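The block underneath contains the structure these notes are about, expressed in structure tokens.
Removed: one protein chain of the complex. Kept in place: all other protein chains.
Moving on, here comes subunit A:
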Amino acid sequence: MLDDVRLPLGAGVETGVEWITANLSVLFDLIRTIVLGMFEAAEVAFTEPPALVMIAILGVVAFAVRGWRMGVGTVVGLLVVVLVDQWDNAMGTLALTVVAALFALLIAIPLGIWAARSDTVSAIVRPILDFLQTMPAFVYLIPAIILFGIGVVPGIIATIAFAMAPGVRLTELGIRGVDREIVEAGAAFGASPGRILRQIQLPLALPTIMTGVNQIIMLSLSMVVIAAMVGAGGLGQDIVQALQRIDVGLGFEAGLSVVILAIILDRLTNALGSLQRHSPLARLRSRRVAAAGAPTPATGTVAPAAAETDPAALTGR
């Protein structure tokens, strides 16, 4: 009996996209220009320096936030990427990931904050996020191609739509999870809502928000192959090629490069969320705190005590 009925949902969406292309093309051209400009700038920044210089820089960053083991791991992993001749592709993919993640964060964090402060916004945003996250990622590519043409931009846009959800969710969760009494304390001393957000809610929600950042980056990276299908290039392009030619060797090399990139990005962003005590950066920071308080006699007793609680400081480098 339902055979005769056809819900014209697809037709409706088509009409909508057509209307948008006809009337809002200026807007989409602008977005395209901005995204493309940022991607190209990032790609140049990553590929222009010699590979070994980039590896050294990334190695030092990894060491600073996580310690020598992470530093060595990063250098070895990236050398493997260079040796299988995937360096330029990897940097292209890194540029795409970074730009997509940046945009996703710019949307996700404010949205998450808003959702945390208003139950209404939260109730509206949640189903939309569910939709964005569960809709097969391929589907985003179709309107993206129509709106932005073939190339890296539709890949980035589709990636943003797909990767944004956990950023919003975890930001909201983090802020809502801050101890109610501490927020009350801020209010009780007369702090404004903006100040409570900046000085209490965001700092205390930071570990959770950083998990969201980590998730966004990981999901962005997972979109690499799909984005390559619309011409985004990078490692994904080689994987798509390898699939078409049934080239196991190329597929493995490009795939392994994605894995190495993913592990490095994951560990780095994870470490940023909760700077580990023994990381060189954290040690530097605690030293600076002790130095700042140095004029008072009391801190003389504090500095050595702080060193005692930090086992890594005793074992040293």
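Operating definition for what follows: a contact is a pair of C-beta atoms (placed from the backbone, for glycine too) under 8 Å apart; a residue touches a chain by one contact, two chains touch by 3 or more; residues count from 1.
As a convention for this text, contacts and distances are computed from a predicted model.
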{"item": "Absent chain [UniProt protein name; select from \"Glycine betaine/L-proline ABC transporter ATP-binding protein\", \"Oxidoreductase\", \"histidine kinase\" or \"YlzJ-like protein\"]", "value": "\"Glycine betaine/L-proline ABC transporter ATP-binding protein\""}
{"item": "Chain not shown: contacting residue from A:E48, A:D85, A:D130 or A:D179", "value": "A:D179"}
{"item": "Touch criterion as defined above, residue of A:I20, A:L79, A:L132 or A:L204 at the omitted chain", "value": "A:L204"}
{"item": "Contact residue for the chain not shown (choose from A:L83, A:A187, A:L243 or A:V259)", "value": "A:A187"}
{"item": "In subunit A, positions touching the absent partner", "value": "179, 181-182, 184-185, 187-192, 195, 199-200, 203-204, 289-290, 293, 296, 298-299, 301-302"}
